[in-house]
Each structure stands twice: as structure tokens, then as C-alpha cells.
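Of the protein chains in this complex, all but one are displayed in their positions.
Naming follows writing order (A, B and C), and every chain is counted from residue 1.
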Amino acid sequence: MRILFIGDIVGRPGRRAIELILPKLIKEQSIDFVIANGENAAGGNGITREITYELFDRGVHVLTMGNHVWDKREIFDFIDSEPRLIRPANYPMGTPGRGWGLFTLPNGKKLAVANFCGRVFLDNLDCPFNGVGPMLESLRGQADYVFVDFHAEATSEKVAFGWHLAGRAAAMVGTHTHVQTADERVLPGGTAYISDAGMTGPRDSVLGVKKEAILRKFITGLPVRFETAAGPLQLNGVIISLGDNGTATAIERVNVIVDP
Amino acid sequence: MRILFIGDIVGRPGRRAIELILPKLIKEQSIDFVIANGENAAGGNGITREITYELFDRGVHVLTMGNHVWDKREIFDFIDSEPRLIRPANYPMGTPGRGWGLFTLPNGKKLAVANFCGRVFLDNLDCPFNGVGPMLESLRGQADYVFVDFHAEATSEKVAFGWHLAGRAAAMVGTHTHVQTADERVLPGGTAYISDAGMTGPRDSVLGVKKEAILRKFITGLPVRFETAAGPLQLNGVIISLGDNGTATAIERVNVIVDP
Amino acid sequence: MRILFIGDIVGRPGRRAIELILPKLIKEQSIDFVIANGENAAGGNGITREITYELFDRGVHVLTMGNHVWDKREIFDFIDSEPRLIRPANYPMGTPGRGWGLFTLPNGKKLAVANFCGRVFLDNLDCPFNGVGPMLESLRGQADYVFVDFHAEATSEKVAFGWHLAGRAAAMVGTHTHVQTADERVLPGGTAYISDAGMTGPRDSVLGVKKEAILRKFITGLPVRFETAAGPLQLNGVIISLGDNGTATAIERVNVIVDP
Partner (left out) sequence: MRILFIGDIVGRPGRRAIELILPKLIKEQSIDFVIANGENAAGGNGITREITYELFDRGVHVLTMGNHVWDKREIFDFIDSEPRLIRPANYPMGTPGRGWGLFTLPNGKKLAVANFCGRVFLDNLDCPFNGVGPMLESLRGQADYVFVDFHAEATSEKVAFGWHLAGRAAAMVGTHTHVQTADERVLPGGTAYISDAGMTGPRDSVLGVKKEAILRKFITGLPVRFETAAGPLQLNGVIISLGDNGTATAIERVNVIVDP
């Protein structure tokens, strides 16, 4: 089984990249299951119901989120009734939605998809390091494979989380920085790892946003309106090959660029 | 001319990686000039006089630094008399050492090497975005090529700084996160860019530090003693090919792994 | 001469507190000149032209700002033409508005009013410690007294800035935390000092905001809509008595509470 994970989809350009690139990628790379981070899918901040289903229609099986999960308020209206939309698991008990879900792969095996947020330089949530253990425990016997999207800023926290999961999950894929890293590997114990899967959206930008706006912000310190950028599009992600006994056997980076 | 830049050298394992890998790399890749980030060269924090000259002896021509520049106090004793040791330029006026220097390439051309620190999630220094312009101005007519090591945490600041320098420097290479990114490219205007060159040191670690220590810190919140890790070594960096008129024509990632 | 400085005025309740309390306070306390921090005067975030003039009409002579200075975009339309509206001085050169101004006291003496932002836990601006010296130099011979509103979060930075100005300004008054401190004193050299002047607005609140909203945010981690609170109102501030040779002779806290 080959799982494609797609890095943060940013706004309309990101969705256009999905539309233009995903179908071909699935076919050429013999992809069996598609997970994508959708925290920026609606104009760069959050996600709407319409966009959620647009992405499911285009071939995404499960959406994970991150620190922008609640940016569009309407998510509160549908997150509880959509099990394929996974929010960070380390929000306090009682938070709408769910932090992980069980899905059936084409070969009948069960894949758990989980989402956690890091805390370094980010919001104060419950501890992901101490929270992930009980989750793995509760999945034991139910899930054949566990996939974790760890949405975090600091490389120290991401790399440490990877080692924390080594031998306990099939994959830990980082998101949030919108820049793909080159440290993909299968850790001892069969856990596919990458610090960041990257960003799906406009290539000539600052993390998806118009570069002129961000530059103006850094130079002047004044507020700017963020707009997604135009120009060439990229789809960033990784392909993970699953092995036996809940492990992964390979991870490879994906970076497809098209001119829309 | 081919410039090799080596990502943050961490402690004794990092220096051992230099010893084992650098000579062969220089020969095989026809390297003309070597720049390395040395902010973690002494036990993970700062640099000493002895280590500075050890690295120069092993083939490094210029050392750049970062937020750990002052960690070993003895640097104050020799930084003013060693023009090949470059500290972040955006410290206030009067700071010991220098933020950039001019060096002669084998072909007689002049290469300026500069070091700036980012400010997002890092120390409060002078603005790198507003400080780099005057530096470029003062180098005009003196430097044929400008190389900038931008030592920063946030990808937004790094990518923005790259666009800020596009067409004005031959290269902007990011450092500090100790994880190599996969976004190397030559930006419009001929500026070689990568968000992070990565780390030179122990591979099975958290940014060079023993993974058990960092994991214990994240899990318990208690203080831990940081030690550099053992095991396989990696040399991370990029090779930049210089072109005409102060530009770069290519940038490729380097990731060499050896078992010591 | 007795100067009244009023801590951050928050929204409509804060302006109502000004309306109800200020006139009587000016009379009873024989106030000669009124400075107020207006960064939250418009609904908690920023200031508008209408509110600026409402506050001037109610007896405020000069308004200082802080990190919320640009929250209402319309400030860009009038800040350049209103010399009584002072924004943080340590924005980069070219920023609209001015960071200090010279005003004439009833006795004919000249009072300079300046505004600086701290950087610890706040935005990346130019260094206030290195920026305030040139300002004092440029005011020499022009200003009889210098008043500084230092808008900062960390007590270390505020207390240090007070010592930095001791003997060089008549007063350094901190703002931003919205909680009045009890450390008012005249520092050696005749500089009136307090770490924070406090907040002018609804008393039963969290920094002016409805406490239920803030509590919900801390408990759930979910986004909330911030509204200013209702109930009893407070005017927080300090009264500074000026002496000879640019010094202050006394500073006393003001905390008036009314039921609207």
C-alpha cells in the first residue's frame, strides 16, 4: 500500500494545484490512499465545508489540520459530523471534532490517521509527547498502521517526536513550516519520518502568501493584508510505502511544479 | 568557481565529520572555497580559538556564526583579530568582531561573506531587512559576489529574506534549524537560495544532541544535560556554482553520511 | 506643574470613564497637562480619528500609543497631520507619524512627550535602549522636560529602561500590561518611574475584555470574540510633579472607580 501525504494546501492556488496535479500523481505513483493537510485551504486560514468536500471529491481521503483549524468559524458546524476531518488531538477534552480516526485501506487493512500540534513557539495545548502514548494504546488491536501528522514549528520538537514514535507508528510526517525538508528516512523500527512535508500552493511566494506583502511587513513593521500569490504552483508531500506489522518500508519526497 | 557551504558543525562529532568527509568532498566536487557555520563547534555551544584554527586547518576558509556566537567567552579574546571569523552583522554598533568580510577566490575575484540573524522566535537584534541594504551598498565596487548566511528560525523570515536579496546577492543560505530543507533553487536575478543547509554532526540525534536527553526534556519538562550524540555522522551543506556579474548559476544539496 | 498620565483607555467603557472622571480629577488634583495612552481606545484595538478628537475634547492634551497603534487602518489617514498623536518612536525610519513631540506647558516651559515600545515578548522593532539616546540629544536645548511612555510587557525591560533614563528624563511611565503596579518612585537623578500606569476601562474584566470570553479561551483553547466588559469603571494613571532642571519631584498613583 502506498500512502500519499500532501503538505499544507494554501488557498485557491493550493486547491488548483490539487486539481491539476493530484489525479495524474495518483495514477503514475500507484497511490492507494491520500491524506492532506487542509488547515490553510480556505484563503490561507482554516477550512470551510464547501472546500472540505471539494478536496474529498478531488481524491483526498482524509484531511488533517493544525493551528489554523478554527480560523473559519463554520468548521464548528460540520466537524462533528465529518469523521474524515481530523483536528489536532491535543486540544482539551470536550473539543469539537476528533484527533484521530480509523480508515480502511483498499487491501482491507485499517489505517489510523492522527494529528497533533507542537507547542514550541505555538499555542498552549496539552502535551503531545504524553498524549500520544494513550492514543497508541487505545488503537492497539484496532489499527494495522498509524499515521501521525505532527504540526509544529521547531525542528527540535519535530525530530524528537519522530524518535518518540520510532517503532510505534508507521509514519510521522511534519507540517506547518510550509517548507519541505530533505531529512526523510525510515527510522529504526520502521517509522517513516520527515520534518516537514512542505506546502501546496503558489511557488513564488512566502509560504503561499504574496511575497511583496510579507516583505513589506518585515521591512516596515506595519500591518499588511495577506493574499495568496499567483504564478507557478507546487504540490509538496511524501509517499510512504507500508510494510508488514505496522511499519513503513520507504518514504520519498514529492515536489511537482506546474504552470497553471 | 564552486563554493561549498557547510551547515552548523556540532561539537566533536561535527568536527570529526569534517575531518572524515571534507577533504574527499573538496576533491571530488572540485570545490574552490569553503564556508562553514561554526556556532556549535565547541561542544554544541559557541566556538573556541583552538577549534577555530582546527577548522581552518582542515580546509574551511571562512566561519560564520549565529545566536550561539558568544557562548564560549574566550571568543572575545580573538574575534577582533581573526577576519575569517564572521559574526551576525545585525548586532549593535561597537560589537566585537565583524559581520562580513572580503575574501579572494582562487580566480582572483572577491567574495564577500556576511552573516545575519533573524529575529522571529530569536533574540532582539537590529533589523536584518533594513541592515542588509547599506551593507550591499558599501560592498558595491569591492565585492564581485556576496554570500549571506541567514541564521534564523522561522521559514517566513528566511524565505522573505531570500526574496529580499534576489538579484542583489549570489547566495542566501539559511542556517540554525539543523534540518536541511529541500527548497534549494536559484531565484530570479541569480541568487542561490536554500532555507536551511542542515547540520554537520551525529545523524541519530535531535539537532546533534543525544536524543534520549531531548526526549526526556519534552516528556518531563525537567532540565537535562545536553550531550552530543554518538553513531553515524553526517556532513550537510550546499554547493553553489558562481556565474557572471555577481550571480549564481546552480545550487545543489550535500548530505554525506559516514560511519566513524 | 502637575502632569496626569492616564493608562491605556479601553474602548467605549474607557472613554466613558474619561468622560465621568477626568474633569473632576483635573480640578481636584490641580492638573496642568494630561497625557493618555490611546492604543485601545477604539473597541479595544487602535484608534480612529473621531475618538482621537473626542479624547482631545475631553481634556487630553497628548495621546501616546503602543503595539496596537495600527489596528484601525484609518490612522494612516490622519496621523501625519496630528502632532498630538504620538506613536512608538522605534519603528523604522519612514514610518508615518512621529515618535515624540514638543508641547508647551501652562507655565511656558516645553515638555517633550515620547513613546517607545519594548521588544521582549513583543514585536521586532528598533532597539529602544539605543534609540532613546539620540532622541534625548536632539531634544537638548529644546525641551525643558522629557516624558516617556514605555509600552512593554516584561518587567525586566521596563525596570531597566527606567534606570537607563534615570537622570535623563523627568518621567518614564510604563504601559501595556493593563495592570497598575505599586512600584512608583522618583529614581536618583529626578526621574519619576512606574512599571505600569494601569488601564482605564471596565474594572470587572480581563484587561478590559469580558472575562467570560478570556476564560473560555484559556480553558478551551478555542478562538473567542473579544468584547469590552460592562460594570464599574476605573481610571488608572499617575500624577507627576515637575521640579527644576528637567526633573520630577513626585509621582503618585491614581485609581478612581465609578459606577456608570
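FYI, a residue touches a chain if its C-beta (ideal position, glycine included) is under 8 Å from a C-beta of that chain, and two chains touch if they have at least 3 such contacts.
All values derive from a computational prediction rather than experimental measurement.
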item	value
Contacts of the hidden chain among displayed chains	A, B, C
Contacting the left-out chain in the complete assembly, out of C:L20, C:L105, C:I214 or C:A250	C:I214
Interface with the unshown chain - residue positions in chain C	121, 127, 129-130, 153-161, 163-164, 177-183, 195-196, 198, 206-207, 211, 214-215, 218-219, 253, 255
Chain A residues touching the omitted chain (full complex)	92, 119-120, 124, 126-127, 130
Touch residues of chain B, complete complex, unshown partner	70-71, 73, 91-92, 94-95, 123-125, 219-223
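What we mean here is this: only the chains that are shown with their structure count from here on.
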item	value
Rigid-body rotation angle, chain B and chain A, from Cα fit (steps of 5°)	180
Whole-Å gap between the CA centroids of chain B and chain C	43
Multi-chain contact sites of chain C, meaning residues that touch two or more partners	92, 124
